[in-house]
Each structure stands twice: as C-alpha cells, then as structure tokens.
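With one protein chain held back, the other chains of the complex are shown just where they sit.
First chain written, first letter: the chains are A, B and C, and each begins at residue 1.
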Amino acid sequence: MSDLQQRFFATRKLTGELAAPLSDADATLQSMPDASPAKWHLAHVTWFLESFVLRDHVAGYRHFDDSFAFLFNSYYEAEGARHARASRGMLSRPTLTQILDYRRHVEAAIDAHWNNLPPAAFDLIELGIHHEQQHQELLLTDILHLFAQNPLYPAYWPEPVLRVAATGEVSPMEWIEGPSGVQSIGHRGNGFAFDCEGPRHDVLLQPFALADRTVTNGEWLQFMTDGGYCEPRHWLSDGWAWVQGEGIAAPLYWQQDQDGQWLSFGLDGLRALDPAAPVTHISLYEADAYASWAGARLPTEAEWEVVAASRHADEGNQLGAPAAVRPQASHASALFGNVWQWTGSAFRPYPGFRAAEGAVGEYNGKFMSGQFVLRGGSCATPRGHVRASYRNFFYPQQRWQFTGLRLAKDG
Amino acid sequence: MSDLQQRFFATRKLTGELAAPLSDADATLQSMPDASPAKWHLAHVTWFLESFVLRDHVAGYRHFDDSFAFLFNSYYEAEGARHARASRGMLSRPTLTQILDYRRHVEAAIDAHWNNLPPAAFDLIELGIHHEQQHQELLLTDILHLFAQNPLYPAYWPEPVLRVAATGEVSPMEWIEGPSGVQSIGHRGNGFAFDCEGPRHDVLLQPFALADRTVTNGEWLQFMTDGGYCEPRHWLSDGWAWVQGEGIAAPLYWQQDQDGQWLSFGLDGLRALDPAAPVTHISLYEADAYASWAGARLPTEAEWEVVAASRHADEGNQLGAPAAVRPQASHASALFGNVWQWTGSAFRPYPGFRAAEGAVGEYNGKFMSGQFVLRGGSCATPRGHVRASYRNFFYPQQRWQFTGLRLAKDG
Amino acid sequence: MSDLQQRFFATRKLTGELAAPLSDADATLQSMPDASPAKWHLAHVTWFLESFVLRDHVAGYRHFDDSFAFLFNSYYEAEGARHARASRGMLSRPTLTQILDYRRHVEAAIDAHWNNLPPAAFDLIELGIHHEQQHQELLLTDILHLFAQNPLYPAYWPEPVLRVAATGEVSPMEWIEGPSGVQSIGHRGNGFAFDCEGPRHDVLLQPFALADRTVTNGEWLQFMTDGGYCEPRHWLSDGWAWVQGEGIAAPLYWQQDQDGQWLSFGLDGLRALDPAAPVTHISLYEADAYASWAGARLPTEAEWEVVAASRHADEGNQLGAPAAVRPQASHASALFGNVWQWTGSAFRPYPGFRAAEGAVGEYNGKFMSGQFVLRGGSCATPRGHVRASYRNFFYPQQRWQFTGLRLAKDG
Partner (left out) sequence: MSDLQQRFFATRKLTGELAAPLSDADATLQSMPDASPAKWHLAHVTWFLESFVLRDHVAGYRHFDDSFAFLFNSYYEAEGARHARASRGMLSRPTLTQILDYRRHVEAAIDAHWNNLPPAAFDLIELGIHHEQQHQELLLTDILHLFAQNPLYPAYWPEPVLRVAATGEVSPMEWIEGPSGVQSIGHRGNGFAFDCEGPRHDVLLQPFALADRTVTNGEWLQFMTDGGYCEPRHWLSDGWAWVQGEGIAAPLYWQQDQDGQWLSFGLDGLRALDPAAPVTHISLYEADAYASWAGARLPTEAEWEVVAASRHADEGNQLGAPAAVRPQASHASALFGNVWQWTGSAFRPYPGFRAAEGAVGEYNGKFMSGQFVLRGGSCATPRGHVRASYRNFFYPQQRWQFTGLRLAKDG
C-alpha cells in the first residue's frame, strides 16, 4: 500500500472516529450560517472525491445519489447550482446513516479503482486528504459551537482531557529575535501545499521579535480586570463597534458560575478556566486590542513564517486521536498547535499568484478580501496537516475556531 | 376505565402514532421561529401534564429531569425562565429516545395515581387532552413546513392520500342565508371549551349569507390568472406590502414543474394540484384579497358560528388516524374540517371575558392583539377537538396551517 | 362667501400659521418612516386638491409642476407611481419656499374657479378640508418627533403653554354608566364624515361604565413605581415582546433629569411633568397593560361612542390657534380633546361598509387590519374636525400621536 493510499484511508478513518459520538440530530443541526452540520461535512468531503476523482477519472462511475451534488457542493460556482449555505441545517433527510453509507460507497469505489487511476487523480486525492483534514477541524469546531447553544452544555467527549501533571506557574514571556532583511516565504514546492501558499518569494523584514509563547488565560483575565473591553483606545474602530454592538466582554465560551469563577466550555463540557493555558476563541479584534493594551503588536505572517521555518511542524498539541481537545499549558512554547495565532496580515495573494483552472481553482483565491491570516494550527488541527507556510484565514470577528495570539514587537 | 381516562390515553397514543415516522433529526429541527421541533411538541405537552397535574397534585412526585421545565415551557411567564422560542431547534440533546421515555414516564405516573387525583387534577387532564390535540395539529404542520425546506421534498407518509372516487366537477357555489337579528354565540358551558370561547353572549347580526362551500384550487387559479396578486386595489394595505416585500405569487407550498403544471407539497409529498379541492395555506391577506376580487367578503366569526351551531362538529375531513392528510374536494360542503376558514374578525375578548388565575390563565387572553379568528378546523385537526364555538387565531400573514376561506355577503 | 368657502380658506390659513416657525431644514427632515416631512404634508394636501378638484373639474388647468404628482401622492395606488414613503426625507429640493408657492398657486386657482365648480368638486373640497385637518395634526406630531431626536431639544413654540390657574389636586376617578342594550352607532348622515364611520347600524351592548376622566401622569407614575413595565402578566404577549425588544420603560418623550425628576418633551420644549395632566404618548400595549394593572379594561369603540353621542364634540382642549399644545389637567373630564383614547376595538369595517369607487375610495378601507381604534381627538386635533362617530386608528405600538386612555369596566 502506497504512502498516499495509507494516508488517504487513515484520514477517512479518523473522520469516522471523530464523528462516532454524533447522533443523527447532532449531525444535522447548523448553529449559525458560518458553521455547517456535521452531516454536511461528512458528505461534502466525500462529494469532493466523488466529483473530482471518480466522476472525472473513472469511466462509468455511477453516482451514489444524483441529488447529492446539489446538496453537498460548498461554493464551487463552476460545479453548478447548490443548496444555500444558510439552509444546510434544514436537511433531516438524507439521514446520518445514509451519509455514512455514502462515505463507504465512495471509499470502496476509490479502493477498487486505485490501481487504474491516472496521475491527475492522485493529485486530487492528495488535495482531497488535505481538504478532508480541514473539514475534520471544522466538524469539531462546529459541533462545539452547536453544543454551546444547548443550555444543558453537553460534552461531546465526556472524558476529561488528559492534562500533563500539574500546570503550575507559567514562565514569564520572553522575546525571540527573528531573522530580518531579505527573507523568503511561501511554500518551497516539495510536498503538498494549497495554492495560496505560493509562489515562494522574497520579502524584506525590519528587525522584530516574537513572544516565546502565546498569551494565557491568566493574562487575558488581567486585560479584562484592567477594563480592556471597556476602553476604546485599545481597539480598532470596527472592533469597538463589534464589542458594543454584540455586547462582547470575554472570549467566546467563557461564562461565570454563581460564585464568579470563570468556566470555559469545550468538547469535554464546562470546565474551570486554566489560567496557565493559552487563551482561545478570541477574534482578531480582541487579539489586536490585547496587543495594544500590552504595548506590543501582532506579528505579520512573514515574521511568523521565517521564525517557524526552523521548527518542526508536527510539534505541539495537535489532533491525533478522537478525544477531547483543549489548548494545553504544557505546549505553550511550541510554535505549532494549541491555538491558531492571529497575524496582522490581511489575506491577500502573494506576488505572482494565479488561481488554478477549473472548479478546483476556486479553492482559495476568491476569499482574498476582508480576512486576516492565522498561522500555526490548533489542538483541533490534524497532526501532519499544518506547515510553516500554511495560511489559514478568517474574518476579524470570527472566533469559533481555536484562535489565540502570540505577541510581536519591533526589534 | 372512565371516558376521560379513555380519551386521555387515546390522545397520547395518537400523538405517538403521528410521531412514528420521525427520525431523531426530523424531530429536532425548527424551520422557522413560528414553528417548533416535533421533539419539543412531544415534550411540551408532557411537561404541561407533569407540571400542572403531577407536580401540583401528586405528593412526592419526582421530576423525570429537572432541566425539562426550562426547556419545554412554552410561554407561561408564571412558570419561570425558559429557553428562547427561536432557539428550540438547537437542542440535539435530549434525544428523541429520551423524550419518548419522558412521555412514558409521565403517562405511567398519571396512570398509577389516577384513582387518587383530586377533581382539580381531572380538569387539568381534560385541558391537557385538548392542549395535546392542538399540538398534534402543530406537529404535523410544522413537519410539513420543515420538509418543504428540503430540496428533496420528502414525503412524511409516502402513501398517497385516499381520494374519494373521481373528483369530477365542483358544483357552483350557492349562498346559504344565515340567521340574523339578536343571536347568541360563545360556548354554552356543557363540555370542555377554552377560556376565550366564553362568556356566551348576545350579538346583533345584520342579514347575511355564507357560501355553501370553501373556495377551490381551481377558483384560486382563476384569481391568479386574472392578476390577483398584481392588482393593489384588491388588497389590504398591509397585505399589499407583504405581497411585494416577500414576493408572494401563489399559496404556500405551490410550485410549477418544468411544464408549468402546478404542484402542491403535502405530507404525502409533491402532488399535482387538484382543482376541485379546497385551496389551503393562504394568509388572511390573500383570503381578503380573493373575497374582494370576487365581490364578496369574509364572514365575521359570529356569522360563521350561528350557521355552524346547527351542524355536527365531527362532520367532514378531520384527523382520525396517522396517515397523510389533505383537504378533499369530497367534503367541501361540510362546515367543519378540510381547512380552517379565515374570518374578518380580530381575535379580541368576548364581553365579560376574564383570564383564569395562575399560570393556566395565560392560555389565550394574552394573544388577543394583531391576530384574526379562524373557524371550523382542518384535515389536520383531531376529530373531536373542534366545536362551533371554537376560536383559532393566527397573524394575518401566517399560512403554514391548513388555512382556507369561505365567502360571505350581506343579505 | 359660503360657509364652505370660509372654512376652506380658514383651514388653509391655519395650516400656514402652524407651519410658520419651520425652517427649510425643519420642513425637510423625516425622523422615521411613520412620519413625514412638514414640507411633504404641506404639499400633499395641496396635491390632493390639485388632483381631485382642479385637474378633474377645471378644464385647462395647468399643473404647478409636473413632478409633484410623483412626489406628493401618499398612497393612492390608482394615482400611479409615487416616491417611496421611507424616502420622503431625502428631498431638499423643491424647497419650502417653492412648496409655499405651490400652496398659493392652488389656492388662487380654486378661488378663481370657485363659482364655476360642479357640485362634485365641492364634495371633494369638503373632503379636502377634513383631509388637511388630519395633516395639520400629523404635521405637529411629526415635528414633535423630529425635534425629540435633536439632543438640543428645541422648542417649536418657545412660549410656555397657557395653563389654567393652578392645576391642584385631581379628583378621584368616578364611573359613568353607559347606555346598554340595542344602541346605534356610526355617522347619522348629516354633515361630513369619513367613509369608515358608516353605515350607521345597531349594536348590542352589555352593561358597562366609563371613567369620567382620562388617566393622569401621576397615576401612570404609580403604575411605573409598582413595576408595571416589568411584570409580564399585565401585558399582551405582543406588547411584552415590544417592551423587551425596544427597552420601553416610560411613555415616549419622558426623561429624567440628573435629580431623577421626570420631564416631558413637547412643542414647548422640555417641561417638568404635570402629575395632574392626562398621560399621553402611550401605545395601545401600554394602555392595555395599565388597564389590566388597574383591574379595569379599555372601552370598546361602541361603548365610547354611545356615551359621547350626548356630548358636544367641540368641548375640551383642541387645536384652535398656532401655539404650543399640551394635554391639560383642566379639561380632563371632557370626552373630546386632550388625548386620543385607545379603545379595545380593532379597526374593521362596519356591517355593510363598501369602499367608494376611484382613487378617493382608497381613503380608509385598505387600512383595516392590524390597527386599533382611537376616539375623541387630542389637543392637536383642529377644533371642528372630530365627531362622536370619528374613528382614528393606529398600530398598537405607535405612540407619537397624543394618545392616552380612559378606563372602562363591565357594568
């Protein structure tokens, strides 16, 4: 079995394991337009493979169900009409059982035709693996958001997260000087990367330093105690409007119990806040305000990448097995894992970027307005998925991903 | 077994049968704020019995689950805080299975304590039966609305509705003269009635006539062909704003196939429109505009009631068994069943009306603004539920119930 | 000069006097979609006369400006396309000066042709007078709403309102028994009336009593102190949603100064609240909640009318001259004037009502859904305009008119 084949089936298997605790109803609900039902994620990644591998490269392939292209296309305009995103949560039929059958059907077909697939199909399978890994993370964060709407606060994985011994004190933050002058960023071209990670190109960096760890819950509480959410001068104008309009006063999923103790909700339910763990579920606006309050700033994506280039991308707290994930104090100094780190860089094309031809070309280019780049992966990112050149992106008010921050300053 | 006991358990049993085709996901979704998840209906009617019968009248009763009062109270302010109505569809947990257990638990407790209940508890059981019948109808109309959001248009009961022989020609509408002068309306006081049906009182009616049957789909198509939806002079001002704002051009659940043939969606799926059957799923605005176009008017609720008083309330096409329900041409001349008939009367209190004390007193009085009265019951109303004095009410733009119209004119 | 001619020119003159303090900018702004710019009122009543009197009945009449029909038609669908209501406040051109010229042009043309007008035109002039009186009241209430948006709280007429001696104590409310049994309501047919006031017809009334005066500011403060705005059981369900959604905690235009004293804003600016004066600027929801709190109810429109039929309609505090108007304690026992009194009756057609043919037929009939009837006129209603049979109507949440309440109870 080739490495690709092994990774392909391992990825499919992990998806199934992550989905194992889902009831039919869990898998069907959509808690907000930004999120998708778990059933939709399970089917969509399968539709991607069915369309671009089986339909396009296996003669005579019979679709599992002709209606699924309409239901499970995400945003590929070239693939024709599709169900409205905000209505994905109205589909009690097909059932979870049918979607799991669909998954098996497509896996079996790919397995059966593996040896006869053309090279182009293997590129699409590679893309399909990485695409599915992205949806593994989204499936978890979307379920977390859904369960947070339930006043019973159910735990997806009731077992407490394994914590490394006692958390103890957090060491004071130190600054790491980064390499400056002319530096190269972007994907080097060996191994898989998404289109937006290239072309590799030179950038000119002024001297700078990055924090050696991400900001903690304890530090965030200081920001709150100091009136951080009430003082407009720390905030971007759009951020201040958001804070006031939405009544934001703490990270998402934080709440106080009757004694005023802070709790945070996660896939393992409501737990006491760990002051040593990295703060997460914050928006770019909050990250930027914190940095301003702290007399620092957010790193640019280039600064982050040139520091990260010398690290192992599989270090830190990333998703390996189907068990409750939380950012952990014990991995706070790793550059990868735990929490996605907001950068101060808008998500825009690198010099020389060109979208690929065809439907697959819609992958990233069309999202290059209004969003900010995040780097490093999180505790919900499948290990092996992230890279130093990896560019994730979200709108500045979004915070249902495991998003945190690492400070930077001019050197 | 007393008649009450028999009716109580028969009602509970019918609810179970109506819910039998539900998947966990079907039962969990909420398609709009006006509708509730089936699971919620199943639990709410049970919470009503648990609270007002068991908690209040059975010493030492243990609640099935302490969180359910919060989750399944509908609108009883006196019963404390409750889950927001528009968020009822976010509850994948508790599961359908747990809700069905809850139903059995409460039924068993009532059964066990039946012989020791005080008289006040039996009044509440009687109220509970009628309350549950209301929710049987809502469960069906809410599922219909949910399934209509699904581009696959699933049928809840795939079996076609039984149709009485050939539908054939519809007889021309005839006018029935109603009794005028001083007349009495409102519930007579024997047998159950909701609070808003009394006090019985005299009204003074001018001479009038009611149509001998409801308006048909075929007649509605003529209204459409004649530009009914495009001509503001037929419409109430609010209705015209609604037509334009929402782009309304046909009754709810109507659509045209590729050949321009009209179909209507029902609990038995998409079916060709039957021109002889009563039109349904229309708003008060549409009913009023049609009447204006037809040179007639809507009846007042008093006019309808004095005519209906001489009829059998269990006549016509009403809900008896768990099978797909549709308005039928064959029962169009019955005053009861098939479709709720919009009246021109605002839902306001009868002279001398006083809301009951306590939580149960919130039953109807507080809804007496902005809504119009409908009379007669529909194909989804459980047989035995409706009466000549029965006052149903909805906002003038609502149309997901089986709502139709019967014309009236001055005598 | 005929009586009609005298009344016509007096009405036009009063409009001009009411508008005298307006700056061009005052006259142009629209503070909410429900309100219209003063300039629009001034032009619209003139357009009404120009269209239905001059255009239709004077051969060769030349329009003052061809664009005005588009700009100043209110809602007459039969009169063709028109400027969107919510955009009336975008018209800085034509200027106030041009509109005043328009007024003079149309007045001069009517004056010049008066002796040659056909009888039908005189009916329309009569309607035009009453139509303009309605807009006199709206002009004042719309300006009041506009000025209330200005943080400087400018006074339209800075002179304080003339108050009748010392206000002193308010006498305790007494009940007046009304006539019951079969009674007649609706316009008798002599003199002018709007279409919706007829046909006169019999109604059957149960015994009832009306309060001998309207509810005062002082009584309203007791309702507030007693938690009236915080207790859902007093409120209609829609009303409670409105209170919570809009954060309603006092009548419109009330505010507290730094010492906690209540002030109310009027056309004479911000003034200390007079506890003896009738409460005003309340919604139907508030009126109904107060009545419920007070153990009473709102009168029906028929109850109000049969009591009012024996009173003089020109009694009380009504608009006579261009000076600041406020409800006055000294006229609280008059049935007419001071504040419009919310009734519990939905605005629906009387038995036998038919809308007139043609554009003028759109006058009232199409507004007969969702609104409640108010009776009696206010301090801003031109004296001579209101009648016992007069039916005013607004949506239950609207409160920028001078709206108050008089309690009723079953006899």
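We take it that a residue touches a chain if its C-beta (ideal position, glycine included) is under 8 Å from a C-beta of that chain, and two chains touch if they have at least 3 such contacts.
Since this is a predicted model, take the numbers as computed values, not measurements.
Student: What are the shown chains that the left-out chain touches?
Tutor: Counted over the whole complex, the chain not pictured touches A, C.
Student: Please identify which residue in C:96, C:125, C:248 or C:324 touches the non-displayed chain.
Tutor: Touches the omitted chain: C:96.
Student: Taking the entire complex into account, which one of C:2, C:23 or C:225 touches the absent chain?
Tutor: Going through C:2, C:23 or C:225 one by one, C:23 is the residue touching the chain not shown.
Student: Using the document's contact rule, name the residues of subunit A that touch the chain not shown here.
Tutor: 75, 77-78, 182, 201-204, 206, 232-233, 235-240, 284-285, 288, 344-346, 348-349, 351-352, 362, 366-370, 372, 396, 410
Student: Which parts of subunit C are in contact with the chain that was left out?
Tutor: Touch with the absent chain occurs at residues 23-29, 31, 67, 70-71, 83, 87, 89-96, 146, 149-152, 154.
One rule holds in what follows: only the chains that are shown with their structure count from here on.
Student: Mind checking the centre-to-centre distance between subunit A and subunit B? Centres are C-alpha means, answer in whole Å.
Tutor: Taking the mean C-alpha position of each chain, the two centres sit 46 Å apart.
Student: Cα centroid separation between subunit B and subunit C, in whole Å?
Tutor: 38
Student: If I count partner chains per residue in subunit B, which residues reach a count of at least 2?
Tutor: none
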